[in-house]
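Excluded from the complex is one protein chain; the other protein chains are retained at their positions.
Should a chain be cited, it is by its letter among A and B, assigned in written order, with residues numbered from 1 in that chain.
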Amino acid sequence: MTRIRLNDVLLVVAPIFLALFFTTVILLAVGASPWDAYRNILAGAFESPEKIADVVAACVPLVLCGVGMCITFTAGQWNVGVEGQIILGALFATWVARNLLWPQAPVLTLMLLAGMLGGALWGVIAALLKIYGNVHEIFGGLGLNYVAQGLAIWLIFNPWRPADGATMSGTDPFPDPAWMPRLAHLRVSPLAVILALLAVVVVYFLLRGTRWGLELRAMGKNFRSAYLLGVPSTPRLLTAFAACGALAGLAGAIRCSARYGRMIPDIAGGQGYLSLLVALLAVSRPQWVPFIAFFFAAVGVGSPRLELNMHLDSSLGGVLRASMVLAVMMVAGLRMLLNQRRARAAGETPSQDVVESGDAAG
Amino acid sequence: MRVEIVDLHKHFGPVRANDGVSLTLETGSIHGLLGENGAGKSTLMKCLSGYQLPDRGTIRVDGQTVVFSSPSEAIQHGIGMLHQDPLDFPQMRVLDNFLLAFDRRMLPNRRRGRAILRELGERFQFALDPEAEVTSLTIGERQQLEILRLLALGAQVIILDEPTTGISAPQKIKLFATLRRLAEEEGRSVVFVSHKLAEVESLCDRVTVLRQGRVTGEVEMPCSVERMVVLMFGRHIPPAECKRVELGPPVLRVEQATIPSYRLTVQDAGIEVRAGEVVGLAGLEGSGQRLFLRACAGLERVAAGRVHLGGQEMTAAPYRRFLAAGVAYVPANRLEEGLVGELTVTEHVALVNRSGPFFIDWPATREQAMAQIQHFNVIGRPESPVSALSGGNQQRLLLALLPAGLRLLLMEHPTRGLDVESARWIWQQLMARREEGTAIVFISADLDELLEYSDRIVVFFGGQMSAPLPACDTTVEQLGYLIAGRERDKETR
Partner (left out) sequence: MEFDFIVRTLASMVFSSTPVVLAAIGETISEKSGVINLSLDGSIALSAMTGFAVAFTTGSVTLGILAAMMVGALVALLVAFSCLTLRQEQVAVGFVLTMLCTELADFLGNPFVRRPGPSVPPMPIPYLCDIPFLGPILFRHNAMVYLSFLVVVAAWWWIARTQPGLKLQGVGERPESAFARGVDVNLLRYVYTIVGGALVGLAGAAYSLSIKLGWSHGHTTGIGWIALAIVIFGGWTPWRVAIGAYFFALLKALGSILQRNPAFEGVPTQIFSSAPFALMIFALLLLSSKGVDRVLALFPPQIARRLDRLIRGRAPGGLGRTFVQE
C-alpha cells in the first residue's frame, strides 16, 4: 500500500524535478544563474498583491480553455482551433461593446454571451470540417486559426480603424460600460474568476455524471464502437466542439473586456496552445485544471522579470512549462515500462496477451 | 527434415496454453494438428516458428537442439509459417511483397524476382500477377503468395494455421493438392492446423489432437471420426437437430438494391426476411455480404432500390432510425467496432440505455450490470473494463447489451474465434430470440454453421447475390462451389 503511494508521489514529483533540471542546464548553458532566474520568476509572480492578482487574472482564460479542451479531448479530438475560437469570441464581444451603448450590466452580459456564441460558432465550423470535410481536426483547426487571425486584422484595420490610424495596437478603447469591473485597484475581475470556477464545476459534472459525458468518453476511446452502440456521433461531436468553443469564446470576451478594454490583433496570445498543454497535463480531468493553470499563469506572469533584471528572454517560462508536460509523459511511460519489466520478471504477462490466436484473428 | 518438440510449456499468466506438449514431424508427411479453439494449437506453432519463446521445452531439428528468438531464425532453419490472415503488406505490389527481405542485396533484382515467382507459380499452377496490389487479391491468392515466398526461402517445414477459413472450395482443392505435392513429391513436412475434422481426415497422414494445452492422442490416418471427436472434446457431441419455427410476417424487404463502394458494388440485391426467420449470408470475404448486411442497418448508402422495414420505407434512413425501429447490428471485431475496451461493463450498460435520464444513476446502473452479468454468465465484474474480458465473454456481453424485443438482428460472424461451448451458448441465445419473433440475418465463413442454423442461405459472389437456398436441401459441397462463383462446375466435371 505504502509502495503504491510512494510511486504516486514520485509520479508527480519526478517530472517537476526533471523539468527544473532541464531548465537549470539551459540557464547554465547561457551563463545565467539558475537560482537568480527562479527567484526572479517567483518574485515576479508573487511579490505583491498586485502581482498575485495578475496571476489569478491570467489563470482565467487558461482555466476556461483548459476545461473546454478537456471536453474535446474526452471526445478524442485535438481541438487545436481554440486559438481562433478565442479570437472569434473577442470579435463578437467587441461588436457588442462598440454598437450597444447600454448600461453596464446588460452590455457585459451580452458581450459574454456574444463571445460564447462566436467561439461556439468557430468550434462548430471546425467540427463540420472534421465531419463533412474528412480532414484531421488539427489541420482544420490550424486553418481556422489563420482565418480568424486574418479576420481580426482586417476588422481592426478597416471597419474598426481608430480615428488616428490603424496599428497593431488595436481598436479604440471600449466605452466604460463594456469594461469588466475590477477588484479595487487590482487588475483582476472577480466576475471573471467566478465564471472560470463555475465552468470547472459544470464541466466536471457534465463529464462525470451525464449521458452526454459518457457518450463523449465512448467516442473518444473508440469512435466506431460508440457509433454502432448507438451514440449519435455527429450531434455529440458538434456539441463537444460548440461547448469547448463557447468556453474559449468566453475567454476571448473576458480578455478584451477585462484585460485590454479593446480589441487587439494578438488577443488570443497563444492562450489556446497553452491551454492545450494544461488539458494534456490534466489528462482531461477538469478538477485538475485550475491548479495547473495557476502554475502556468504564475510562470507566465513571473517570467518577464527575467528580461528586466537579467536580460534573459522571458520564453524561459514557456520552456519550463512545456518541458514539464514532456517530463510527465516520459515519467508515465517509464513507469509503465518498469512495471512491465517487473511483471515479466515475475513470469506474468499482461492480460491482453492472454488471447488465444483464434481470438486475435477473429 | 525431422522436427521434434519435446515437453514444451508456454503459460500466459494463469493460462497454460501449452502444458508439456511433445510432437514429432516426419519428413515428407502431412501432420494434422487438431483441437478446438483455445486448445493451444496456435501457441504451439508460434513457438515452433519463432513468434513466441517457450517457457520450457526443447525443439530439435534433425537431432540438433535449436532456439528460435524470431521468425526469421526459424525460417533460416527451414521452418516457415503461413498465418490465417497472411502476414503480407496489403498496399504493396505482389512482387515487392515477394522481394521484401528476400533479395538481400541493396538493389533487389526485380527481373530475377519476377522469374522466380513465375517459375514457382507455374510449378503449382498459381497465377499471380507480380504487378497487382495485394489488396486486390483474395485470401486464397494471398496464401499462395506466402507459400511461394516460404518455398523460395527454402522452407522444409511449412505450418499452415487454419488455412481454409475464408477461401473457396476450388481454392481449397488446389491448396490441398499443393500440400500433398509438397509432402509426397518434394519431401517437405507440412503441418496442418485445424479444428475441422473433415479436412484433417481427407488430407493428413498423422494427426495429433490437443485439448487444453495437452496432447490427448496421436493417431495414424485413416481413423474413425468418433475417435477424433472424443479426443478433441473428451466426449461425444451429438449433432444439433434442425428445428422448424412458424414464421411471422415480413420484417425486412430489400428490393433490387445497389450498394456502391470503391472495391465492389452490390447490385440488384433483394430478399424478404420474415419474423423468426434466420438467413445466412455466405461468400468469400469481400464478396458483398458485409456491404449488404450493413446496408440493412443503414450503415451503407443504398444508391438504387429500396429497403423496407416492417412495411416502412427506410431506404435513405440513417442508422439512428434503424436503431429506433428495432434493428441491431453486431460487428465481428468486438473490440474494434462492438465494444469500447476502456469502458467498464456498467458504463456499457448505461451507454446502451438510450432512454435513460440525462444524469446517470450510477448505483442503479451497477445493479443492472450485475443482473446482466449473472443472466448471461459473463465472467467479470461490473467494474471490469471490457478489454479485460475474454473473447467469449465479450460476445456474451454484446448479446446482453442488445435490447429485448428486437425486430431484426444483423450479425457478422457471430461465433468467430469462440470455442465450441461458447458458440453453442451464443446460438442458444439467438435461437431463443428467433422464437420470440426476431428475424436474424448473419454472415459466416463457417459453412457448417450456415447450414446448421439458417433457414435459408444466400450466397454472394463478386457483388452478386444468389437466390435464397433452403438450408435443408443444400450441401456443404454445393455451397462451396457457389461461394467460388462456379455454379456450373458440377455439370462440367
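What we mean here is this: a contact is a pair of C-beta atoms (placed from the backbone, for glycine too) under 8 Å apart; a residue touches a chain by one contact, two chains touch by 3 or more.
Being a predicted model, the structure only gives us computed values, none of them experimental.
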item: Missing chain: touched chains present in the view; value: A, B
item: Chain not shown: contacting residue from A:100, A:121 or A:138; value: A:138
item: Residue among A:46, A:102 or A:157 touching the omitted chain; value: A:157
item: For chain A, residues in touch with the removed chain; value: 26, 29-30, 78, 129, 132-136, 138-140, 142-143, 146-147, 149-150, 153-154, 157-158, 166, 265, 273-274, 276-277, 280, 312-313, 315-319, 321-323, 325-326, 329-330, 332-334, 336-337, 353
item: Hidden partner interface residues of chain B, rising order; value: 46, 51-52, 70-73, 75, 87-92, 96, 99-108, 260, 262-265
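Please note the rule applied: only the chains that are shown with their structure count from here on.
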item: Whole-Å separation of chain centres (CA-atom averages), chain A against chain B; value: 46
item: In the complex, chain A residues that touch chain B; value: 209-212, 214-215, 217-218, 221-222, 224-232, 347-349, 351-362
item: Complex contacts: residues of chain B adjacent to chain A; value: 11-13, 15, 17, 37-38, 40, 42-43, 46, 83-85, 161-162, 299, 319-320, 323, 329, 331-333, 335-343, 347-348, 350-352, 354, 356-360, 362, 387-388, 390-391, 401, 413, 416-418
